[in-house]
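Shown here: the complex without one of its protein chains, the others still in place.
As written, the chains take the letters A and B, and residue 1 is the first residue of each chain.
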Amino acid sequence: MTTRDLVFVVVGTITAVSALLAVTTRHVVHAALWLLVSLGSLAGCYLVLGQELVGLVQLLVYVGAIVVLVLFALMLTRAPIGPQSEISTPAWQRALAVVLGGATSALLAALLLPLLASAQVDLDRPETGTTQIAQAVFGTWVWPFELLSVLLLVALIGAFAVSRLVLHREGEAA
Amino acid sequence: MSEPYVPILFMLGLGFAFAALSVFTSLVVGPKRYNRAKLEAYECGIQPSPQAAGGGRIPIKYYLTAMLFIVFDIESVFLYPFAVAFNKLGLFALVEMVLFILTVFVAYAYVWRRGGLDWD
Partner (left out) sequence: MTAVAPAAFQQSNVDYVAILPMLIVASAALVGVLVEAFAPRRRRHVIQVSLAVVGLLAAFAAVVWVAVDPNKVGHKGLTMGFTDGTTNHSVFALAIDGPALFMQGSIVLMGVLGILTMAERFGGVGPDAFTPSGASTPGSASESAAARAGALTSEVFPLTMFAIFGMMIFPTTNDLIGMFVALEVLSLPLYILSGLARRRRLLSQEASLKYFLLGAFSSAFFLFGTALLYGYAGSVYFGDLSKAVATGPLAMNGLLLPGAFLVFVGLLFKVGAVPFHAWTPDVYQGAPTPVTGFMAACTKAAAFGAILRLAYVGLDTARWEWTNAVVIVAILTMVVGSVLSVTQTDMKRLLAYSSIAHAGFILVGVLAFDRKGVGAVLFYLVAYGFSTIAAFGIVSLVRQNGGEATHLSQWAGLGKRYPLTAGAFAFLMLAFAGIPLTSGFVSKFGVFSAAIGTGGATGTTLAVIGVVCSAITVFVYARVIVLMFFSDAPDDAVEVVTPSMATTFSIAIGTLITLALGVLPSSLLDLADRASQFVR
């Protein structure tokens, strides 16, 4: 077991445990914070596997943006801060969720592990670095890349069109 | 490959250790004199309420702030590899990136003109 394996096991365990805590805790804010830990350590997993850019994107987009959005969503709704017995998930739903989640994980593990268990990758000399990814994004994937700018634009316009409440200083545009 | 991360990990550990040490030291050596005002959240003199003012909802404006942050956050995700590989990419890639930024800025101009950036 190399140092890399050891670090990966540690970071991976943190990811998995905090993900479990995120879905089992009864405090909705705690769930968001555990999600933060989980997504952050997933970025660590990517780093250990030698994919700097993916780790960075994970940090920027998931830890930075997605968790911020989750917290904002909590603030913008009338979500209660503490655990509430009347809206908490009933036991049978929790049991069903455990069964479903477990079954899906088992299915995926049964599918992926035998296929990829013997795969070998040289992590010290990764095939793709940031430069290669940039060349692929701007060379091969131009079209989806430019479409993404449209998607971001639509997201912003939709957000503003929906959330605009009053006509404050609407006259300015006239 | 992994050598550049050793100093970073070292710094990370140092940071955690410093924080833990500070908290621990103040627990041990700090004086403990409690009163009601000190136990309140923020100690700012305003009574904390379980919900935000006006119907228990934080103004929807903050949603636009979050969306603005996210949109430009994702834009920066693409700027990073572009900047790293700039010398190997041609003029075509520069045009692509400019188009990308211009498209997103159209939305920005719209939000700005319609008063989305004013905090009344």
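Here, a residue touches a chain if its C-beta (ideal position, glycine included) is under 8 Å from a C-beta of that chain, and two chains touch if they have at least 3 such contacts.
Keep in mind it's a predicted model, so treat the numbers as computed, not measured.
All shown chains touched by the missing chain in the whole complex, by label: A, B. Remark: the omitted chain is touched by one listed residue; of B:Leu12, B:Ile60 or B:Val98 this is B:Ile60.
Across the interface with the omitted chain, subunit A contributes residues 111, 114-115, 127-128, 132-133, 135-136, 138-144, 147-148, 150-151, 153-155, 157-158, 160-167, 170, 173-174.
In the full complex, subunit B makes contact with the omitted chain through residues 55, 60, 63, 85, 88-90, 92-93, 103, 106-107, 109-110, 112-114.
What we mean here is this: only the chains that are shown with their structure count from here on.
A separation of 16 Å divides the Cα centre of subunit A from that of subunit B.
Residues 1-2, 5, 50-52, 55-58, 60-64, 66-71, 73-78, 80-82, 84-85, 88-89, 92-93, 96-97, 99-101, 103-104, 106-108, 110-111, 113-116, 118, 120 of subunit B are the ones touching subunit A in the complex. By the touch criterion stated above, subunit A contacts subunit B in their complex at residues 4, 47-48, 50, 53, 56-57, 60-61, 64-65, 68-69, 72, 75-78, 81, 123-126, 130-131, 133-135, 137-139, 142, 145-146, 148-150, 152-153, 155-157, 159-160, 163-165, 168-170, 172-173.
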